[in-house]
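Left out: one protein chain. Kept in place: all the others.
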Amino acid sequence: VKKFLNNPNDVVEEMLDGLIAAHKPYLQPIGNSRRALVARNGPRPGKVGLVIGGGTGHEPCFVGYVGKGLADAVAIGNIFSSPPPDPIAKCAVAASGGAGVLFVYGNYAGDVMNFEMAAEIAEEKGIPIRTVLTTDDIVSSPVEDKEGRRGVAGNFFVFKVAGAACDRGMTLDECEAVTRKANDRTYTVGVALESCSMPQTRRHNFEIGPDDMELGMGIHGEPGVSRERIRTADEIVDTIMDNIFKEMKAEPGDRVAVLVNSFGATPQMELYILFRRVEQRLAAKNIAIEANWVGHYCTSLDMVGASISILHLDRQLTELLHHPCQTAVLTINTPETP
Amino acid sequence: VKKFLNNPNDVVEEMLDGLIAAHKPYLQPIGNSRRALVARNGPRPGKVGLVIGGGTGHEPCFVGYVGKGLADAVAIGNIFSSPPPDPIAKCAVAASGGAGVLFVYGNYAGDVMNFEMAAEIAEEKGIPIRTVLTTDDIVSSPVEDKEGRRGVAGNFFVFKVAGAACDRGMTLDECEAVTRKANDRTYTVGVALESCSMPQTRRHNFEIGPDDMELGMGIHGEPGVSRERIRTADEIVDTIMDNIFKEMKAEPGDRVAVLVNSFGATPQMELYILFRRVEQRLAAKNIAIEANWVGHYCTSLDMVGASISILHLDRQLTELLHHPCQTAVLTINTPETP
Amino acid sequence: MSESAARALAKMFERMAEAIEAEKDHLSELDGAIGDGDHGITMSIGFKAVSAALSALDLDAASPSEVMSTAATGFLDAVGASTGPLYATGFRRAAQTLAGRENLDLPACRDMLAALSEGIRERGKAQRGDKTMLDVWLPAAQAAATAVAEGRSKPDFWAAVTSAADNGAAATATMVAAKGRAARVRERSLGHLDPGATSAAALVRAMAEAL
Partner (left out) sequence: MSESAARALAKMFERMAEAIEAEKDHLSELDGAIGDGDHGITMSIGFKAVSAALSALDLDAASPSEVMSTAATGFLDAVGASTGPLYATGFRRAAQTLAGRENLDLPACRDMLAALSEGIRERGKAQRGDKTMLDVWLPAAQAAATAVAEGRSKPDFWAAVTSAADNGAAATATMVAAKGRAARVRERSLGHLDPGATSAAALVRAMAEAL
């Protein structure tokens, strides 16, 4: 697998050089740590701070969601590796406006251990920390073990809601509660056609046969939950939506937000073909799409594949979804008053 | 090569189903033609209309650049094929606000013939048409044959400037002139590591050897201008920037806009690594980056590769670059008054 | 004989569609080597659209000229690309030449080929030797003119035309492209057949079979 690289061991540091320079208008390093970045226009006194983070290789996650109205700071690990406690704690300090700090990150053993150690450090400094783990990958564990599920591309919605809640001046309790609700109402299923390859090895992490696909694929190049024969785009979406409908208790007339996300190498054209079927399936149940995003929002290096995430809205979530924000990859404006 | 597809012959129609549904807030079909889409919030009386277009397979080009402050209408062809005259002419009629219509599209034999036939139809209806062909691919022809060059990802900048000029109420003459200036000052070089594959064939259009790369790659999967040994990211950027510096007459203190664009399968992480070196090379010449974009802006299906585009700014171009716009992939806001 | 001339043309377009369908993958492959790999797909979409447009036409009432202009519009609206305007203009020019004619005799065929190649030349502003479809259509039209001038029989006429077309297509392998996408790869186009010339030769053979 060919890539644009210098020394593969420097890939994260060089990427950070590039992204810190590219996104200067939105964020800046905290002190001299390049693994902890803070929104220029984010933290403010009295506001709950939002800290997100995780490994690299998911760009534009997580750094693209840092900015006014969304996350206040991001901690950055190595490829597919949680950041250590130190930069996370730095983020908490930088994001703190005296009203507490909310940690939102994916439910992975590594992230949990590191963020928990960071929370201890921050609390020793008098910053109250609350944590919401994203667990939107509904095929990663059965429904009885909902808390054991991992967080994938649906964290996009959870971050958005959390950031809006913080920006509106809600209390730490309220921010935590509505973020938890957003996570509970977010449903994602991913499918991979080819595995990703690490810059250091430039080999596929594992092989998927020429007629096979991997259902329930995560965002770290780890295998999914079942290997199946590849099917048509519509059949794949049907499988995904059937899984989602099994859990999402949506009534006719309900509204949802939809994210069709590329894992990296799947191009936009195919995402639109997937979105087409998602829209058809929702319309057939008389569920309206309030807003949608189709593109690269949470990737897995150069993996070929895509995921579909649905956020089941209620009035509060709808308002927070539309709350304005300005970050490197997501700008939402106040609707013009006509 | 595996893809998310139903019947490969329906791929464009199904993609259109998806994108028309997904981008409803920004655009709508003209009459019952799905190959001609108009911005909901675009055309208005007295404003010069901006019509863009081309083949599919370049998503988010061209449809992502339709909306308030940018293009008024887009004509959509088959994969890598110019649209026929009919939808282009429909776009011209829909975009027309009585002040003339500007066509901006890439300089390819097919597009030129179809847009010219459409221009004839529109002018028979009394709509004055001006055309600016984008020719930013500086390695596609020597500088003596500048007009023979093809238009690639740098059309992003040309569209942006043209859309802003139209939105500011400049005359057709003025819009044409400044768009032509933007094109003259836009420099792009692309490199491919792997060729793309068409949905119908699912084979690489051509093979690039395991240690080779294709310099001067276009955005249609057609071969580039030379086959070379693959090099490090920094060396590749150096080759590209050397080519650009050879033509761009930038003085220390000048300002540029930068676009680092993925051809489809190259992930964001690698784009940041390329951007890093672009920034270093510009900084060494004391050229400042006024604004930058790093991501998927003009792709070539699932091609592995990237291009670098530089827009050499002057005061007028800078203003037009920052002019607000709202489209599916590009939202620029009026700077907040502090 | 209005009926049979219109029907003969419709049959010709059917044959052309079949010929393109049979060569589709090969044409895309040729285009992949020096262009963007879509020529087979584009031609296939175009001639399917022609068939669809013609099947909506009342062939008992239509003139040969109407068949030609229907084909032109059907092709153009479905295709765009380079081939859309080129063939649409060629077919339109042929429709003009056939206007008022009810008979597809050899002079009519000669004029049709001349109009077709002239339309393509005008629209694309290419010349012989530029490594395009014109390197097939121009010699084919020329061979037709010579054959009529020399009073050749119908089989001889078409034998001369198809062999000129095939030779023209084969010769593109020795040319450096000067028009179209392939012109960007310059010397690297050497040794490759031009896809548009290859499909043009197939179309000429389909014409010979049908007429």
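To keep things simple, chains are lettered A, B and C as they appear, and every chain counts its residues starting from 1.
We adopt the following convention: contacts are C-beta pairs under 8 Å (C-beta built on N, C-alpha and C of every residue); 3 or more make two chains touch, one makes a residue touch a chain.
Keep in mind it's a predicted model, so treat the numbers as computed, not measured.
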item	value
Contacts of the hidden chain among displayed chains	A
Residue among A:18, A:64 or A:77 that touches the chain left out of view	A:77
Residue among A:2, A:150 or A:323 that touches the chain left out of view	A:150
Contact with the hidden chain (one of A:163, A:221 or A:305)	A:221
Missing-partner contacts on chain A, residue numbers	55, 77-86, 108-110, 113-114, 117, 140-141, 150, 198, 200-201, 205-206, 218, 220-225
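As a working rule, only the chains that are shown with their structure count from here on.
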item	value
Identifier of the chain whose CA centre is least distant from the whole-structure CA centre	B
Chain A-chain B separation of Cα centroids, rounded to whole Å	29
Cα-centroid distance, chain A relative to chain C, in whole angstrom	54
Geometric centre distance via CA averages, chain C-chain B, whole Å	33
